[in-house]
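Take a look at subunit A:
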Amino acid sequence: MSDAPGRTPMIEVRGARKAFGAAEVLRGIDLTVGRGEIVAIIGPSGSGKSTLLRAINHLETLDAGEIRLDGRRVNLPLRGRAFERHVNALRRQIGMVFQQFNLFPHLSVLDNLALAPMRARGLDRQEARALATTYLERVHIPEQAQKYPAQLSGGQQQRVAIARALCMRPKIMLFDEPTSALDPEMIKEVLDVMVELAEDGMTMIVVTHEMGFAREVADTIAFMDHGRIVEALPPAQFFTAARTERAQLFLSRILGH
Partner candidate 1 sequence: MDIGLIARLLPHFLQAAGLTILISTLALALGLAVAAGIAAARLSPSRVLRGFGAAYVSLIRGTPCLIQLFLIYFGGPQVGITPGPFAAGVIGLGLNIAAYMAEAIRGAILAVDRGQSEAARSLGFSRGQAMRRVILPQAARLMIRPLGVNAIALVKGSSLVATISVVELTYTAQRLIGSTYRPFEVFGIAALLYLVIIHTLRRGIDRLDRAYAPG
Partner candidate 2 sequence: MGLDFTVLADYRGVLALGAWWTAVLTLAAAALSLGAGILVALALLHGPRWLALPVRGLAGLFMGTPLLLQLFLIYFGLAQLGIDIPVLAAGILGLGLHFAAYNAEVIRAGIGALEAGQAEAARSLGLSRMQAMRHVILPQALRDTAPPLGGNMIALLKESSLVSVIGITELVHAAQRGISETYRPFEFYIAAAAVYYVLNLLMEAALGRIERRAEASR
């Protein structure tokens, strides 16, 4: 998790805690993500990976700890309108991609992309559509602009979802198992887009089970278990020299040896 000296990291999580009732889901998370850094989060089901991403985007509020985005506090003790304004401004800077795509089925692909730029950034329809077209080209499906989400394959839908998030020109992209709902033959087209994003210098946190992607693309692999980040290492070290027993066990299961 190296960072250029003197520059604030893009994301800083300190002592993040979250419980749902009696279940402690995040039990003191520390994580720093530098500019342009790619962090892959892996770990068993229920370990709190999604909750961590959702907390960074303020879809969940933390019980304790703090999160900074580009030096600014994310989780502020605000209420009511002030809270609304704060989270809306914040979320515009964070792109999020969900396992289930969550495209808006009643809107065409182009309008899926143009909606937030128009409503949240105040672009007019023309500008928003031009922007949308640009990003559809970046995910290599400009020809699908007029279709509805249901008419697309899973891989295409997820690429639309990525483009939709990019349209807000976020500082960081969060991916929550972006390929887990896809048929195997479509996984690559989505991962390829993510690799291109990484090459363009986007800061990314990716929860994934795709060990190949984690190994090739990530700067850091963070292993989560029971609400903690147990290890965070560069891939080369992680795969050869994971120190904790839990991580080794997880690796041996997922890599099948």
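Candidate selection criterion: all candidates are chains of the complex that A comes from, given by their letters.
In this section, a residue touches a chain if its C-beta (ideal position, glycine included) is under 8 Å from a C-beta of that chain, and two chains touch if they have at least 3 such contacts; residues count from 1.
Since the structure is predicted, the reported quantities are computational estimates derived from the model, not experimental observations.
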Chain touching subunit A (counting every copy) in this complex, out of 1 or 2: 2
Touching residues (chain side subunit A, partner candidate 2) in the complex: 57, 59, 84, 87-92, 94-96, 98, 100, 102-106, 115-116, 119-121, 148, 150, 161, 164-165, 168
